[in-house]
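Heads up, one of the protein chains got dropped from this complex, but the rest are sitting where they should.
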Amino acid sequence: MDFFSLFLMDFVKQLQSPTLGFLIGGMVIAALGSELVIPEAINQIIVFMLLMKIGLTGGQAIRNSNLTEMILPAAFAVAVGILVVFIARYTLAKLPKVNTVDAIATGGLFGAVSGSTMAAALTLLEEQKMPYEAWAAALYPFMDIPALVTAIVVANIYLNHKKKRRAAGESLSKQEYLSKQPVAAGDYPNQEDYPSSRQEYLRKQQSADNRVKIWPIVQESLQGPALSAMLLGIALGLFTQPESVYKSFYDPLFRGLLSILMLVMGMEAWSRLGELRKVAQWYVVYSVVAPLVHGFIAFGLGMIAHYATGFSLGGVVILAVIAASSSDISGPPTLRAGIPSANPSAYIGASTAIGTPIAIGLAIPLFLGLAQAIGGS
Amino acid sequence: MDFFSLFLMDFVKQLQSPTLGFLIGGMVIAALGSELVIPEAINQIIVFMLLMKIGLTGGQAIRNSNLTEMILPAAFAVAVGILVVFIARYTLAKLPKVNTVDAIATGGLFGAVSGSTMAAALTLLEEQKMPYEAWAAALYPFMDIPALVTAIVVANIYLNHKKKRRAAGESLSKQEYLSKQPVAAGDYPNQEDYPSSRQEYLRKQQSADNRVKIWPIVQESLQGPALSAMLLGIALGLFTQPESVYKSFYDPLFRGLLSILMLVMGMEAWSRLGELRKVAQWYVVYSVVAPLVHGFIAFGLGMIAHYATGFSLGGVVILAVIAASSSDISGPPTLRAGIPSANPSAYIGASTAIGTPIAIGLAIPLFLGLAQAIGGS
Partner (left out) sequence: MDFFSLFLMDFVKQLQSPTLGFLIGGMVIAALGSELVIPEAINQIIVFMLLMKIGLTGGQAIRNSNLTEMILPAAFAVAVGILVVFIARYTLAKLPKVNTVDAIATGGLFGAVSGSTMAAALTLLEEQKMPYEAWAAALYPFMDIPALVTAIVVANIYLNHKKKRRAAGESLSKQEYLSKQPVAAGDYPNQEDYPSSRQEYLRKQQSADNRVKIWPIVQESLQGPALSAMLLGIALGLFTQPESVYKSFYDPLFRGLLSILMLVMGMEAWSRLGELRKVAQWYVVYSVVAPLVHGFIAFGLGMIAHYATGFSLGGVVILAVIAASSSDISGPPTLRAGIPSANPSAYIGASTAIGTPIAIGLAIPLFLGLAQAIGGS
């Protein structure tokens, strides 16, 4: 069978997966006005259990792994995380009616990783019996943190430049203004002080802004509930014998819990659509295109690692999916704290309402089908 | 062994079922003042998971079913749902100290279906290894929605008639009053307008009331959390391949989650007893007798379907139990919105404190025992 028919068949098969079915089901019942509510406490514990399971799997695998294999994929993950922000900076941010800072924040969110999307990809890989390195999930923070750090740094540098320019313009016009005014020294004794003290204040501000502290951003990302659950799972997988709870609890419940979370994400995506209408329509275009572009870049880099160091095709799919995914849990609060002037409606709406459904419903089957077609051909 | 001893033995055996045990246990610990609390978020997710499981089972079964078999039982379900409201209208509502609108609302709630009670019946059927059509659970909305719609329509027609009569009496007495008064036209220029404008207002009101809109009630029922979870489950069972999550998650956890819900319902039943004391004691009599009467009517109709179209005895039990059950989740808010003048203490107290325990603890073993005795004799 030729490459394209293989790919199409695999793609259609995956749409019947319960994972995608629950996502679409959630959107449909939200659109029909269902009053079904999954309580927030349940969402929180589901996210914990999914990422703990992913972490435990990874931790147990790392014990028996040759970690030098991980170096190239991890480096590519870092590269994609940083690149995604610059793509947003030089495409989305340049579009009409798009606020630059909002665009940079959106890039950060699309570069960051969604644990739920990754969980969905792992489930689909297992359903399709496609092998992957168990440590592949541990690539998550290598893409997530650089993306958030880069977005916050780039946004602050931009704001800084803008402020400098504005301050320069202001002091110029001030000087012009002053030069045009008849000055009566005795009357306004402190007048000349004003611009200079203002300039000093601005200079202080700028120097503070120039030194955007990177470590607090990294720390905040690592402390987020999703990432800290996964890292704890890795640590427990490495240093204890968690097989008994893993086999009786975290592993068997994984798919079912994921199905509930997919439902929630579908409902959430529908309810966030309204927020998107408030911002420029270019966000919609970006949210549809970006996951696929990011995914293809990562897929390409993953294939390099595949041929260079034997990185599995399943691993390539995971790398592509985490690139295609956009953060839903840990990303938004970190960005809100790091870029307080960005409009959360823009980046959260774009990610939750469009980015995530595209990543789960389109990018996962796409890259999985692609890998199967490459592996099968 | 004769029919009656067979029945008695089966009845006693079922009282040892954990499902009933947890229900009675909940009542006992609530009576003893236990501070045990099952958080509301847990109740919500349990109801979701039970009805999702029932829906998935049904949806997967419908794929392989001859749905023409379902026509007669579904028609009987609709008939029972409507009939139950009229029974309440012409028995409970006629009793002394019983408010007619409250009685109609109570009839609507007893005609509507409890997902938890149905889940308990399905579990007991499985424990007793009594086969039933997997689509039988899908009879739920066919009884639930007609009951709620009928109750709201009947209540509004009643309120309407009452208003008309009152308005007629009022305008009559107004006319009498006016005819008896010496009219001084110049003094009261707008006097004659008053009754006519009032009548117009009433006429508008009445015409609005006469057109009780049925579709919003149906829609609201379908959008309720319990029913929309079940319908989503049916859709996912029909259109996706949910076997993996069904077998690893929804199916194995079903009984355990049901045991927690039974405990909650037992505790809730005890705590609602107080509300019942506020309303006429006839509600207590109705709540004890009605589930059994409704169940026997449905059991009889089910037996007709059994002999006519081969509807299984297990299916007959399910039809009888959903008739005996009274709604606990989706019914009350729909009724509150549809009949705002009815007193929720009356209908919720009657259903939760007495109707549901009678349905689960008495009607399920009764109809199951009856079916086993019929099947075994």
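Going in written order, the chains are labelled A and B, and every chain counts its residues from 1.
Just so we're on the same page, a residue touches a chain if its C-beta (ideal position, glycine included) is under 8 Å from a C-beta of that chain, and two chains touch if they have at least 3 such contacts.
Note that this is a predicted model, so its numbers are computed, not measured.
A.B. asks: For a quick check of understanding: of A:N160, A:S228 or A:N343, which residue touches the chain that isn't displayed?
C.D. replies: Answering carefully, the residue with contact to the hidden chain is A:S228.
A.B. asks: Looking at B:S34, B:T309 or B:S341, which makes contact with the chain not pictured?
C.D. replies: Selected residue, touching the omitted chain: B:S34.
A.B. asks: In the whole complex, what residues of chain B lie against the chain that is missing from view?
C.D. replies: On the chain B side, contact with the omitted chain comes from 16-18, 20-22, 25, 28-29, 32-42, 127, 252-253, 255-260, 263.
A.B. asks: Across the whole complex, list the residues on chain A that are touched by the chain not included here.
C.D. replies: 39-41, 44-45, 48, 219, 222-225, 228-229, 232, 235-236, 239-242, 244-245, 248-250, 253
Note that in this section only the chains that are shown with their structure count from here on.
A.B. asks: Roughly how far is chain A from chain B, going centre to centre by Cα mean, in whole Å?
C.D. replies: 46
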